[in-house]
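My questions will all concern the structure given below.
Note that one protein chain is taken out, while the other chains of the complex remain in position.
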Amino acid sequence: MNLSVDIAGVTMKNPVTTGSGTFGSGEEFSEFVDLSKLGAVTTKGVANVPWPGNPTPRVAEVYGGMLNAIGLQNPGIDVFVERDVPYLKKAGATIIVNVCGKSEKDYVEVVERLSDEPVDLLEINVSCPNVKEGGIAFGQDPKALYEITKAVKAKAKQPIIMKLSPNVTDITEMAKAAVDAGSDALSLINTLTGMKIDIERRDFVLANKTGGMSGPAIKPVAVRMVYQVANAVDVPIIGMGGIATAEDALEFIMAGATAVSVGTANFINPATTLEVVDGIKAYMERHQINDINELIGCVK
Amino acid sequence: MNLSVDIAGVTMKNPVTTGSGTFGSGEEFSEFVDLSKLGAVTTKGVANVPWPGNPTPRVAEVYGGMLNAIGLQNPGIDVFVERDVPYLKKAGATIIVNVCGKSEKDYVEVVERLSDEPVDLLEINVSCPNVKEGGIAFGQDPKALYEITKAVKAKAKQPIIMKLSPNVTDITEMAKAAVDAGSDALSLINTLTGMKIDIERRDFVLANKTGGMSGPAIKPVAVRMVYQVANAVDVPIIGMGGIATAEDALEFIMAGATAVSVGTANFINPATTLEVVDGIKAYMERHQINDINELIGCVK
Amino acid sequence: MSKKQVIAEIIRHTSLSDGIFDMTLKAEEIAKEAKAGQFISVYLNNKSKILPRPISICGIDKEAGTLRIVYRTVGDGTKELSDYKEGETVKILGPLGNGFTQKDKKAILIGGGIGIPPMLELMKQLDCEKTAVLGYRDSDMFLKDEFEAVGDVVISTEDGSYGTKGNVIDAIKEQGVEGSIIYACGPTPMLRGIKAYAEEMGIEAQISMEERMACGIGACLACVCKSKDVDSHSHVHNKRVCKDGPVFDAREVEL
Partner (left out) sequence: MSKKQVIAEIIRHTSLSDGIFDMTLKAEEIAKEAKAGQFISVYLNNKSKILPRPISICGIDKEAGTLRIVYRTVGDGTKELSDYKEGETVKILGPLGNGFTQKDKKAILIGGGIGIPPMLELMKQLDCEKTAVLGYRDSDMFLKDEFEAVGDVVISTEDGSYGTKGNVIDAIKEQGVEGSIIYACGPTPMLRGIKAYAEEMGIEAQISMEERMACGIGACLACVCKSKDVDSHSHVHNKRVCKDGPVFDAREVEL
């Protein structure tokens, strides 16, 4: 049975990776998951310099999911290449590095620092607040997305995966902008912007007022967007948003995702990723499917 | 204690109405709810002529919510004014009629037919597929929204409430377009577009492929949008999306909604609306709040 | 007729056969109003699943104030239901739908698979000549004895391990079952066959249909089936299974 898939020339031994920011640098989960058994480990977003992130509370529970406003706290690329990349390499993981920044310059700097590192793929998170353009995220304006993609692609040694925000009117327009600018693959979805109010304290639950919603509750929106994008562009997709079981993962694959990420579900069960891999295998056995690639986009 | 609120000059005796399409014409719920005790009854969308709606399956369950693709089946305005309006009037309900159409002409026709009817408010649903403009909903393009609002407002005898789609990049841009064109109030949110795939049959669960997601799972997105809109425009807002309890309703009110609609929760418990009213009263008593208007938008 | 949403205690819960469960609920207000052929909405305790599961009423005991349902585990919801223990409670709404219109005519009651349970209460109530025709997959025949206790029974099995090999129409033909009205519940292909058979024989057939539901009370228009004529409620060719049905005159609906 073949479980391996290809993302822009990189082979993942199975289609399951981790949602950036939900799996730390991989090390935190190594007690629960043999990292070499995952399709890939996608790391927490890393910037050119350390970021302190937002004030707490940074998370809130919502029906069937959660809101987070971590604010992309990260130790910066220096520590990342010294500590986290070697750790993952030694653990035998295929490595997808999630990159964040506040300006084009920030992104490019990180990407250049990674060029000689043993990193397989770069996932570019364009859903963080873009200071340069006055608060409108790169990820919500097709022109800005095109530009940043172009700039990153020009300097990247590894294939790039633009990660799309779901908070848009037309996800296919965004996907096309990224692909036109050279994105080798796409990741979707990032979190839906949400808010929770504590009616007893009459205040926002999150210090940041709004946060990104993730978890099982967002899955139908994510599956819809993956389906739309898969039918609009011709690059591989890493699908995510609420995946907690093999059945969830298979929905994304059948909708058109080549690989999938498990995010928030890691907080419910730290071994979710490997259980999803096993569940996909069991499904394929039961349905006598020899190659996972047969299932990609099979629902039209 | 004052529970009554004002929407564009119309007094609702309390802030609770029903989500269009989830409460039939009101009659179906009359065994469970004294309609005269609601702030208002918002009816199922009605068009100029009967619409057959979409093929079945029209609904699918998703984590913490549901998808629907009813396709705005309705008996047409003739039957509606003969049967449903008199029924609601007799039941003592404040009446909000939800209007749908495929073209500007359709909407205007319905609005004109309602001018001499004892109807209090018109809620204009601009999230149904717009045949005229090639599948892009009026509700996803600020210019189209402006035009349709203008056209409807010109003919409407009752105040109009444009109902906004959440499937947009910037909800405040849509809100401003509607208000600039004369919308007296705003309703939000309609459903989030979602999809569910049956991995055993390897097919879409809904005959229509995609459906509108509603229920508790969408609440954080709805509260966020109500907050954003309340801080961007100066008209009253009817907030909705996942309200099932008084606590949920109060979140919307504190975020800036003058009134709220209970939609999908009517399917979980047909008496939800009145229980929400009672729960709001209990909260106000407990916190010694004499006027519900004090709570509207109190979280900034 | 009045519907109620109540928290009902599970007073009996057993398994009838592989994946078929038999549950008796204390629900006086609903039992009081219920008719054969109606159904209830069963809500799950699992809060991630908000829609109710429609399940037909298999038995009504007005004196004891109880309802009986028999269901098959097909998905997560019914599987969860099957784990509930006696003494626990479950939220239900009912009675829903129209039920069968009982006529004083020689009757054929047809049930196929999980469409068998809804026919049992009717079989008990009908006070006229009647034959039950029950279609099973194989000789694992749940409820058969209870039908036999109240009338004549004819069986078909798909694998031929008991009664007529084939479907219920095969059994009717092979075993010469006669009647001047049919009441039926079962999978759509079976209902289609019955509609054709009733037309051929020129007799009335009341068939109980299924569709995905949300509200269960006629408000959301999720559960429509195609009607032959323009329906007086919808003014289009749609009837609501939850409110106008689930029982329809076979001539009224398109299958």
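For reference, chains read A, B and C in written order, and residue numbers begin at 1 within each chain.
Simple rule for what comes next: contacts are C-beta pairs under 8 Å (C-beta built on N, C-alpha and C of every residue); 3 or more make two chains touch, one makes a residue touch a chain.
As the structure is a computational prediction, the values presented were derived from the model and not from experiment.
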Where the unshown chain meets chain C, residue by residue: 46-49
Residues of chain A in contact with the chain not shown: 21-24, 28-29, 31-32, 44, 50-53, 56-61, 63-66, 68, 70, 73, 75-76, 79, 215-216, 264, 266-271
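We take it that only the chains that are shown with their structure count from here on.
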Most central chain, Cα average position: B
Of all other chains, the one whose Cα centre sits farthest from chain C: A
Whole-Å gap separating chain B and chain C, where each centre is the average of the chain's CA atoms: 35
Distance from chain C to chain A - Cα centre to Cα centre, in angstrom: 47
Per-residue overlap in chain A, given as positions that touch at least 2 other chains: 63-64, 216
Sites on chain C at which at least two other chains make contact: 47-48
